[in-house]
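With one protein chain removed, the remaining protein chains of the complex are shown where they sit.
The first chain written gets the first letter, and so on, giving A and B; residue counts start at 1 in each chain.
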Amino acid sequence: MTRMQNFLKGLVKENPTLVLVLGTCPTLAISTSVTAAFGMGIAATAVLICSNMAISALRNTIPDRVRIPCYIVLVAGFVTVVELLMEAFAYSLYQSLGVYLALIVVNCIILGRAEMYANKHGVIDSAIDGLGMGLGFTLAICSMGTIREILGGGSWCGIPIPWFHENPIGILTMAPGGFFVFGCMIALVNKISKGKAIKKKEFGCMGCMLCEKGVCGKEESAK
Amino acid sequence: MKTVIFVILTAAITNNYVLVKFLGICPFLGVSKKLDQATGMSIAVIFVEVMAAAVTWPIYHKLLDGGINFTYMETTVFILVIAALVQLVEIILKKYIPTLHKALGVYLPLITTNCGVLGVTMNNITDGFNFRDSVLTALGCGLGFFLAMVIFSGVRSRVEEARPPKSFEGLPITLVSASIVSLSFFGFAGVLTKIFG
Partner (left out) sequence: MREQKKDIIKSIVVLVVICLVTSAALAIVNHFTAPVSAANAAAREEAARRAVLPDAGSFEKLESDALPASVVSAYRGLDASGKPIGYIFSISGKGFGGTIQIMCAIGPDGKILRCQTLDVSGETKTLGGKTASPDYTDQYTGKDASLDGVDAISGATITSTAYKNCVLDAFKAYDAVKEAG
């Protein structure tokens, strides 16, 4: 796979949020405002690139039996660095992200890419994979944010938009709205890709690293 | 007694972690298809959440926030504690209740990445609860997770029989159903405050 293909797959074909359905928690929670969504996306991308690179660099050193705790410690470390930097230099973003910033550490995208890609490929390739996936996540969460902020709050990035500002559909900025918009977006992706995007029968965290090797994909028989 | 019930019910219903706070969505969407799996997973989650809250609260307040300020280690230490607890639960289940262990199978290690577990331990610190309320809130959150899972597996079994538009089949229609269930939980917010407040 060329470097360009590696980068682009994270954006569209294997978009972590809309196709692989990973990292749904922050997507639903932070997409009420585009500025916050963008901040979350960039923070997650930064952590993703750094952790992919670190794990790839250490892939031959970390023994298999402790790889999960090791990955967790490394990811937690990068997340904490982002937390500390944000608290010092971007406080309002830090406030709007709340606990979800720290929750990047259990974001399936990060742990999933570590397991699926970083521990099998070189440092540069892993970094590109991280960049692509992170930007794909950012793209998805910002699109959702745009829909929810314009229709639900009548603004975009805090700038009020004429007609929408007077007629907001408040429910879209709350929990039910989040589920609804997310569902519609995935339906849209399905429609556009004419069903080719429905790769996985079981969705969500089944793609996650903690699936025991070989069991994933065989969940039907395991039940 | 009244406060105890209030804390538990608030965590379980008004601030339901899955349907209101968006924590624990991955297992919620992945495991709620069959009722027995949903039940098994929820019980494991309740156990891990309560234990995690009980262990992380003293760690934060005595170690991290004690003499020297180590609060920046919160994220790392908490997630390690949770990972260790999940391992422990797995070992215990394998030894003493092998049938449940087999039934949960792959879902058990997934509890480590359940945003809800790390979320409840961190929220307990941010909200400034004392030890008793922290553990009760964790219990309530686990119960809320259980409630959401059970309700939703019922909804999903109906949705399976329905015929949505082609592009909505599978995950999208599940999410739309989730949005309606979430809407129903909003009604409870005022009820509890009126009864106990």
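Criterion: a residue touches a chain if its C-beta (ideal position, glycine included) is under 8 Å from a C-beta of that chain, and two chains touch if they have at least 3 such contacts.
All values reported here derive from a predicted model rather than from experimental measurement.
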Residue among A:42, A:174 or A:188 touching the omitted chain: A:174
Touch list for subunit B against the chain that is not drawn: 15, 21, 69, 72-73, 76, 123, 126-128, 189-190, 193
Touch residues of subunit A, complete complex, unshown partner: 32-33, 58, 61-63, 65-66, 69-70, 73-74, 76-77, 80-81, 84-85, 87-89, 91, 95-96, 98, 152-153, 168, 170, 173-174
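Following the convention adopted for this analysis, only the chains that are shown with their structure count from here on.
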Subunit A partner contacts - residues on subunit B that touch it in the complex: 19-27, 29-30, 34, 37, 72-76, 79-80, 83, 105-106, 109-110, 112-115, 118-119, 122-123, 126, 165-176, 178-180, 182-183, 185-186
Subunit A residues touching subunit B - in the complex, by the definition given at the top: 21-22, 24-25, 28-29, 68-69, 72-73, 76-77, 79-80, 83-84, 99, 102-103, 105-106, 108, 111, 171, 174-180, 182-184, 186-188, 190-191, 195, 198, 202-206, 208, 210-212, 215-216, 219, 222-223
